[in-house]
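Accompanying notes for the structure given below.
Removed: one protein chain of the complex. Kept in place: all other protein chains.
Showing chain A:
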């Protein structure tokens, strides 16, 4: 009757029905396919993403006998539809699959180098997404989807080293305190958000808080080079505001609007204490 419109099978409750269809196809082939797993990544981001390094596995799957031809035919076009792995990778990785596990080191370095490059580019793109203004800030769940902990690791270590270099006495304690404070602080802040009933993933939040330390890293570097108190205060306040601005959208969208302040205040507090550490070191 009046529900005749809804009798048709709803494809997907979103406007990007084509892309979601392809994604569903990939998901379906993931669930029904043989031993290899294809990462179900929608074909939008212009990154050299996971399919690149998984080509060794896909390549070795194409020779198998015809009974699987239906599933492999289904898989091969969807692989081509997903961000297509550039041809040179396919060539190199087939040599790895063909020669088994005793390849010469030089054929191995190429895919490893690709993995390194991919990880590095991921760090850079995450940094740009978090710290610099960009159109995705309104939708934080999408922005830091490719979380990784390498960026935060580098930034925390760098901040600790900078503080330690600036200190004239007790260098080791300063470093250990800075590292422990930042690491434990990130964990506790994440737990805070989770306990407030927020929807955030543990590692994503750790990664976010680590990337938001980047402005403070710059501030600490400048303070180390220029030892004037006024300059330090100005620089630290600017970078502190920048860090808080960077962390704000992600944290605030993760919790209930009435509890936004409860989630954001500890973050601000932690960055303020790091700022004081930077100013007070001499």
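The criterion applied here is as follows: a residue touches a chain if its C-beta (ideal position, glycine included) is under 8 Å from a C-beta of that chain, and two chains touch if they have at least 3 such contacts; residues count from 1.
As a convention for this text, contacts and distances are computed from a predicted model.
According to UniProt, the chain absent from the figure is "Golgi apparatus membrane protein TVP23", selected among "Transport protein particle component", "Golgi apparatus membrane protein TVP23", "Succinate dehydrogenase cytochrome b560 subunit, mitochondrial" or "Vacuolar protein-sorting-associated protein 36".
Within the set A:175, A:211, A:242 or A:271, the residue that contacts the chain not displayed is A:175.
Remark: the omitted chain is touched by one listed residue; of A:153, A:248 or A:268 this is A:153.
For chain A, the residues touching the chain absent from view are 34-37, 39-42, 50, 53-54, 56-57, 60-61, 64, 67-68, 97, 100-101, 108, 112, 115, 119, 141-142, 145-147, 150, 153, 157, 160-161, 164, 171-172, 175-176, 179-180, 199, 201, 203-204.
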